[in-house]
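Just one protein chain is left out here, and the rest sit where they should.
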Amino acid sequence: MANTKTYEEERLGYYKVLGGLLLLTVVTFIQPTMFLTDATFGVQMLIGTVKAWMIVMYYMHMKGEKLITATVIFALFLVSFFFVIVMIDVNNFQYGDVSHITSEITSAGGSSASVH
Amino acid sequence: MSDHPYVPEIATDREGNEYEVQGWQGDFFGGKLGFWLFMLTEIMMFGAMFMVLTYYFTLHHDDFINASSSLNRTLGGFNTVVLLISALTMGLGLLKMRYGDVKGAKLMIWATILLAIVFLGVKAVEWTAEYNHGVFLGLPALQGGLPESKPFGEIIFFGMYFTMTGLHGFHIIVGIGLMLWLLKRINANQVNREHYILYFNIVLYWDLVHLIWVFVFPYYYMIGAGLSTGGH
Amino acid sequence: MSKSYLDAGETHCAIGHPKTVFWQWMLTVDHKRIGIMYAAVMFVFFFIAVFTALAMRIELFAPGSQFLDGDTFNQAFTLHGVLMIFLFIIPGIPAIFGNIVMPLMIGAKDVSFPRLNWFTFWLYIFGCLVALTSLFNFNITEGEILFNFADTGWTFYAPYSLNTGTNVVTTLVAAFILGMASILTGLNFLVTIHRLRAPGMGFFQMPLFVWGIYATAWIQLLATPVVGITLILAVMEKYFGIGIFDPSKGGDPVLFQHLFWIYSHPAVYLMILPAFGIMSEIMPVFSRREIFGYRTIALSSASIAGIGYLVWGHHLFTSGMSDVAKTIFSFLTFFVAIPTGIKFYDWIATMYKGKIILDSPMLWALGTIITFAIGGLTGVTIAMVGSDIHLQDTYYSVAHFHYAILGGVVFLLFAGLHYWFPLVTGKLYNEPKAKVAFYLNFVGINLLWFPMFIAGYLGMPRRYFDYLPEFEIYHQISGIGAVVIISGLLLMFQNFLSSWKSGEASPLNPWNATTLEWYTPSSPPPLENHTKVPYVDFGPYEYHYGQPKVKFDLQTMKRID
Partner (left out) sequence: MLEGFNTSGSIIAEHIGFALEMNLWLSIVLFLSVVGPMLYLAWKYRADKVKDEDIENVTHHLLLEITWTTIPTIMMFTFFYYGYTSMVTARTMPPANESIIIAVEGKKWSWNHTYPANANGFVHKTAELYAPANKNVILEMTAPLNDVIHSYFVPAFRMKEDVVPGRITKQWFNANEGTYDIECAEYCGTSHAYMLSKINIIPQADYDAWISSQDSKPAAFATGASKGQELFESNGCNGCHSVTDDSILIGPSLMGIAKGKTAQYLKDAIINPNKDIADGFSAMMPATKMSDEDIAEVYSYIATAAVAKGAAIIESNGCMGCHTTDGTPSAGPSFKGMGTLDAGYIKDAILAPNKDIAEGFSPIMPATTMSDDEIAEVTKYLKAL
């Protein structure tokens, strides 16, 4: 870690990031009741991503690490690919209207429950 | 392994130019790279669990919102802040170590351990409250197909909630162990201003634990926040 | 005569400086010794699995129940699958040759984290022991030991694995531990290849085996955690019944298949890529010329590893997955076939205008081109969704899998065993015996599995312990093939063991090879490998009129050509 920053500068950096993260946490809390309430899930995940990015870049010192950044991006690409494909599959659930898995369990009866 | 200090080898090409050989000993970047690769496996692991979660979120949207709204957001949010500050103390400790302030570094590690214990304590309070409400792994409410069962979407929500926060808590416990070990190594002067790769990696580990929580928290506590004020 | 790494005392240990040879082996961190120990353990399990398979072949020799009942048969094929897949073939080549040869090839003294390597080996052993305990139910009070291995097949498909009363949980935990060991091996190799290459050696000066290990290590690192967590979720499901995979509680068993194959399909490439690396070593050395298309082969390894992550769904063509997903997966799957095909043409072009020396490593390599071509092309058949609807879960898939894995991975592992035997042991094996063993294996594999293609096409489903009499002839040819191949295997290992004990001493570079592992000052190599680390400003396969172009003074590792 060859850098030219002084101890004070680096420490200030840590506090700045902490401030940002705290601010975002507050946003997380007020969002569901204040704005964009139709898209809570998306907004929350977006905030999470921004927070994660800050942590990775500054607390985990990924800035300037080419090789490590590349490996992380590769891993994230794979995870997102898995997500996309599995979501495509679940959104095209075949014959979901008649399947048990997609609907509520109505008949209680445990392992001896019978179908149709 | 040899106890004498490691002297890097020199390789010579045909023109007589000399090149320092990277040995496995004292390879700071190698150690860092290795730990990052380890963290990628954690990303894949939690990624797969988030995938399971999202799969059923798609199938049982309303159940998930309902279940989420019943979690205690005050305690969850408090824990978020606790982890945030602990990541700061951990990072500052490393900073102090790099500038030679060993005492300050140790103080920061103790502070982090304290915060970690607070986190676990709050978690324990939450779980106890949920247990008293009959919502816990293995209890009838979370067993499908029984008369007292919750709707399936809620069962999977709580099942995954306990699995994932449990796994996260396990990581915290491991982290506390690592930090105690780190303190021992600092006292033995095996981690110091020049050789702090172990410290560096444990800081990375702690940030990873934080990172997981950054997604676990909104996914469980916040998606149903708009529905009610929540809290047991 | 300098000391070799096999001599007493010539090792570094993870803890202290033990005096006895036994503890020196148990605690060793030397990558070569760890590789040998992996090989010893793995081949024991390999033979257990082989004889389990033989038992099944005998049972299937005639229709009707011979000496195994349905439950025992189901446990037998599960045992065969679990041992072969999790204990032998997945860790196989990386753990054996990745450990022994890879650091030597890049001019390193050891792997990046030698202590971690030692820990990984014992984690693997621990996983093996857990797998073995799952074989039995111990009833201490009554002094009974019941054979109660999992009967789910090595795929552990839910909900069967959740319903069965056998020791599935222990088996799942064993697979999880073995997966952890696999992750740590991959991590270690990745850092080693990134950090410890000799000065001057860029990625495109690495031998192709190292490329294979590199691509493999990425799969070990990034795919294994997914199956790890899947197995943990299955255990949670079994104990707490949260219904993730159990349809009687509202879960979706097809999701289990998704998660399982997200790992287990890349795992197939994890097996084959280092094997392709061995092929790429043997082809130029036994053609005594430079390899054709070095970069293409290296990059196709990388692209196979990359695409390998994206195609798991072709195991789910008849599982109730949506038709859209089937189409996407079928399309992506064909992209794996293309780099694989290019590799094959490159290897064959390497023979052009060379001098083909048909020693046993080369025989194994050429044999593999035939068997793997069959295994690969039949894989293309079942990548077509329409054909797969008919062929899925039949003997056709079984035959395809065994042609690709036995006829690809294991045959190349054997090729590597012959190729690096002089390096590891300092002895030469008996060449005529080795050739006979090869021909027995080659005839055996074709007798054993080719009839299964036909039986599968005609509708013989897999995992049947009894079958309709129409299929008898195919099973009987297979049975004969099984005997032939097992006699070949036994002959081969007898040859290795007796040669190691009392074989002729090997010269330093018996094959006229060009890669760095052969340029050590003694045979077998000393502790910490090369006397000095060489400077690498040459390609890995530089031949000049059939002789290695680059020559070293083995004491100073300076070039003298």
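Structural remarks
Letters A, B and C name the chains as they come in the text, with residue numbers starting at 1 for each one.
Simple rule for what comes next: contacts are C-beta pairs under 8 Å (C-beta built on N, C-alpha and C of every residue); 3 or more make two chains touch, one makes a residue touch a chain.
Here the structure is a predicted model, which means the values were calculated and not measured.
When the full complex is examined, the chain removed from view is found to touch A, C.
The chain omitted from view is touched by exactly one of C:F22, C:F67 or C:Y545, namely C:Y545. Annotation: of C:F47, C:Y464 or C:F538, C:Y464 touches the absent chain (contact as defined above). In the complete complex, the residue from C:L129, C:I348 or C:A505 that touches the missing chain is C:I348. Which of C:N137, C:S303 or C:S387 touches the hidden chain is settled by the complete complex: it is C:S387.
Residues of subunit A in contact with the chain left out of this view: 94-95, 98-101, 111-116. Seen from subunit C, the chain kept out of the figure touches residues 70-71, 74, 151-153, 157, 159-160, 163-165, 247-248, 250-254, 287-294, 296, 318-320, 323, 326-327, 330-331, 334-335, 337-338, 341-342, 344-345, 348-349, 351-358, 366, 369-370, 373-374, 377-378, 380-381, 383-390, 392-394, 457-459, 461-468, 470, 543, 545-547.
The rule we apply is simple: only the chains that are shown with their structure count from here on.
Two chain pairs, B-C and A-C, are compared here, and B-C has more C-beta pairs in contact (counted per touch definition above).
Centre-to-centre spacing of subunit A and subunit B amounts to 15 Å, using the average Cα coordinate of each chain.
One finds 36 Å separating the Cα centroids of subunit A and subunit C. Multi-chain contact residues, meaning those touching two or more other chains, occur in subunit C at positions 194, 222, 226, 248-252, 255, 262. Multi-chain contact residues of subunit A, defined as those touching 2 or more other chains: 67, 75, 78, 82, 86, 93, 101, 105, 110-111, 113.
Across the complex, subunit A is touched by residues 194, 222, 226, 247-252, 255, 258, 262, 309-310, 313, 320-325, 328-329 of subunit C.
Taken in their complex, subunit C has these residues touching subunit B: 12-13, 29, 108-114, 183, 187-188, 190-192, 194-196, 198-200, 221-226, 228-230, 233, 236, 239-244, 246, 248-252, 255, 259, 262, 532-535, 537, 557-559. Only residues 32-33, 36-37, 40, 43-44, 47-48, 50-51, 54-55, 58-59, 73, 77, 80-81, 84-85, 87-88, 91-92, 95, 98-99, 144-147, 149, 151-152, 203-204, 207-208, 210-211, 214-215, 217-219, 222-223, 225-226 of subunit B touch subunit A when the two sit together in their complex.
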